[in-house]
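For this view, one protein chain was removed and the others were kept in their places.
The first chain written gets the first letter, and so on, giving A and B; residue counts start at 1 in each chain.
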Amino acid sequence: MKTFNRVFTVIVFLFLYIPMIVLAVASFNTGTDIAVWKGFTFAQYGALFKDGALLPLLLNSVIVAVISSLAATVLGTMAALGIRAMSPRMRSATMAVTNIPMTNPEIVTGVSLALLFAFVGQMLKINGIMGFATLLIAHITFNLPYVILSVMPKLGQMDPNLRDAALDLGCTPVQAFFKVIIHEILPGIISGAMMAFTMSLDDFVISYFVYGPNFVTLPVEIYNYTKKPLQPKIYALFTLLFLVILVMMVLMNLLQARDEARQRNARGVFGVRKGAKA
Amino acid sequence: MKRFCSLLIAALLIAALLPAPEARAADQVINVYNWGQYISDGTDDYIDVNAAFEEETGIHVNYMTFDSNESLYTKLKTGGSVYDVIVPSDYMVGRMIDEGMLLPLNFDNIPNFEYVDDEFKYMQHDPENLYSIPYTGGTVGVIYNSLYVDEEDIGSWDLLWNPKYAGKILMFDNPRDAFAIPQAMLGYSLNTTDEDELRASAYKLIEQKPLVQAYVMDQIYDKLEREEAWIAPYYVGDYIQMHWENEDLAFYYPEEGFNRFVDCMCIPTCATNKEGAEAYINFLLRPDVCGENMDWVGYTAPETAAREYLSLDEDEMALAYPPEEITSRGQAFAHLGAETTQLMDSLWLEVKTEGDVDYVPIIGIAVTAALVGGYLLWRGQRTRRRKASRCRKWKTA
Partner (left out) sequence: MESKRLASPYLVWMAIFTVVPLGIVVWYAFTDSTGAFTLGNISRMGTYWPIFLKSIWLAILSSFICLLIGYPVAYTIAGASPKGQRLLYMLVMLPMCMSFLLRTLAWVALLDDTGIINNLIRSLGLKPLPLIRNDAAVVLGMVYNYLPYMIMPLYTVLLKIDRRLTEAAEDLGCRPGEVFTRVTLPLSVPGIISGFTMVFVPAVSTFYISQKMGSSGTTLIGDVIESQFKAAYNPNLGAALSLALMVLVLACVAIMNRFSDGEEVATI
C-alpha cells in the first residue's frame, strides 16, 4: 500500500509538472510551433527583454498584488479582531458575507464588480474608470476573506485571558494588540497575506472584467496573447517566472526549516509552545 | 516571520521607487484599439508604425487589440474605458453613428485625407464622411491547405459543409461574418433583414456545427499554420501573412459571393485626446506610412499614392488589389438596424449553444443526486435510531 501511494504520488506530480516542462522546453525552441522541436536558442529571452511590452505588465501585476494583499491584511486582521468581539448572531451574519466571495464563482464576482464600476463611472461621468483603482479594489475584495479565514482560527486558539492580562497590566488596547495579540496570531496573518498575494498575482478571471486600457496586468495580457498567433517569448517569460517562484519558495522553505529548528531548541526552556507553527 | 514582513516591505518600496508605466503620462498618450495582426509592428524588419509615430510626435501610443467588431462594440458600450482611436468595419461604423457613439472628425487636423481614393470616400455607412476615415479594404474568402484538401472540392462555400473534412474546419467567431456565409449560399442578400431568411441561415450554421473544430478569430493563424485545421473562412490580408509561414495554404473566392469590407478609423465619444487621435489618423494616412504598413498587413491601401511603397509579389498584389471581375462579386455589409442586429445576436447565441440533448450529464447528475440524497437520508435515520436507543438506555438506567 505504501509503495503504491508513493508511486502514485510521483505520477501525480509528473502530471502536474509535464505541461510546465513543455513550456520551458518551448522557450528554447527556434521554431514557433510548440509541438515541433527545431533547434536550441536563447533568442526568445532576447526578444522578451528587447520588446519591453511584457515586463512592465509583470511589474503592474506585482504592484497590484503587493498593495492589495497588504491592504487586505490590515483590513482583514482588524475585521477578524472585530468579528471575535461580536455577538454570535452578528458574527454569523458577518461570516456569511465573508463567505460570499469565497463560494461565488469568480466570473460572477468579476461581472458584478464590472457592472458596479461601469454604473459608478456613468453616475460620476468618469469615462476611464476602469484601471488601477478598479483592479485594486477588486483584488482587495477577493483577498479579504483569505486573510480573515486564516486569522480567525488563530484568534480562536489564543488564550482570551492574554488580552485581559495585558490590559490589567496597564496596556492600552492598541498596545495590547501590538505587544501581545499580534505575536499569537502572526502565523495566521502571514499565511493569509501570502495566500492573498498569490491569489492576486495570478488572478485572471476577475481582473479580466475590471481592467482598463491604461493598466493591464500580466495574466490579462497573456489571455490577449492567446487570442492571437502565439509569440514564443511568452514561454520565455513563463520559464523565468517559474524559476523566480521556485527560488523564492525554496528560500522560504529553508528559512522555515531554520525557524523550526530554533524553536525545537527553545522548547527546552519554555516547555511545549502551542501554535508556533508558521 | 519578521523576515518575511521586511521582505514584503522591501518589495513594496522597490515597487514604489520604480517608475510606473503611467509616469509617461506626463507626455501625451493616445489609446488605440485596433484588430489583432493589423498593424506593422517591426517584425521581420517591416516598419514599426507606432514607434515611428511616437518618435515623430512625442505622443505615446497605448496600443490594444480586439478580435471582432462585436467585442469592440461591447467594450465601448460597457463603458469605463477610454479609447481615442478605434477601427470598426463599415457596418459597425454605421451602427455606432446610429447610436451616437462617434465624434465628428476635424478634417483640418487630417490634411492627408486628400490622398484617400474617391471610392473610399462618402461610403454608404457614413454618407457625409463626418466620422470615419478608411484604414484598409479587404475581402473574405476561404483559406485551405492544399496538402489535405482535394482540388475538386474547392470553389464554393460548400467546402465548409463537406463532411469529408469534419473536425478540420474552422469558423468565424462573430455573428455577422458567420451569417454571411449561409446567406451567400442560400442566395440571400448579405444585408437581409428578413426574419425567415435569418432563421434559415442560422439553421444552416447549426447543421454545420458538428463539422466545426472551433469558432475562433485570430487563433486561425496558429491552427492553419500548424495544420491542426485545414479549412477556414477568413480575411484575405491575413491569408497573405499566413502564406508566408506555410506555403501549402491557398485561398479562393467562393463562387456564391462574399463580403467586401472597409475598416475605418474613428474617434469614439469616450476619447480624451481627440487631437492626438487625429494626428495619429493623419500619420497613418501619409502615403509612405500607409504603404509600408499595408505591405506587412496585406490588405488594400485606400490610397493609390501608397502603392509605390509596396513590395508584395504578383500573386499577393492580385489578392490585395483584386481585379474588377472579383470585386463586383463582393458585397458590402450595411448596418441592419437595432432590431435585426438583436435578432442576429440571439440567433448566433442559439447556434453557439445548440447541441444534441446529451443524456450522459442527465444520468450522471441523477445518479449523483440519488446517491447523495440516499446517503443523507440513511445517515439521518441512523442518527435518529442512535438517539432513540440512547434515550432508551437512559430511561432504563
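Everything below uses one rule, namely that a residue touches a chain if its C-beta (ideal position, glycine included) is under 8 Å from a C-beta of that chain, and two chains touch if they have at least 3 such contacts.
Note that the structure is a prediction, hence the values are computed from the model and not measured.
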Of A:6, A:50 or A:262, the residue touching the omitted chain is A:6
Given A:104, A:157 or A:175, the residue that touches the chain left out of view is A:104
Across the whole complex, the chain not displayed is touched by subunit B residues 68, 70-71, 73-75, 77-78, 167, 171, 173-175, 209-210, 212-215, 226-228, 345, 348-349, 352-353, 355, 357-358, 360-362, 364-365, 368, 372, 376
Residues of subunit A touching the missing chain are 1, 4-6, 8-9, 12-13, 15-20, 22-23, 26, 34-36, 75-76, 78-79, 81-86, 94, 97-98, 100-101, 103-109, 111-116, 119, 137-138, 140-141, 144, 148-150, 153, 173, 195, 198, 201-202, 204, 209, 218-219, 222-223, 226, 230, 234-235, 238, 241-242, 245-246, 249-250, 253, 256-257, 260
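Going forward, only the chains that are shown with their structure count from here on.
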Within the complex, subunit A is touched by subunit B residues 1, 3-5, 8, 11-12, 15, 18, 20-22, 29, 31, 33, 36-37, 62, 64-65, 67, 78-83, 217-219, 221-222, 225-226, 245, 270, 272
Subunit A contacts subunit B in the complex at 32-33, 35, 56, 59-60, 62-63, 66-67, 70, 114, 117-118, 121-122, 127-130, 132, 134, 186-187, 190, 193-194, 212-216, 224, 226-230, 252, 255, 259, 278
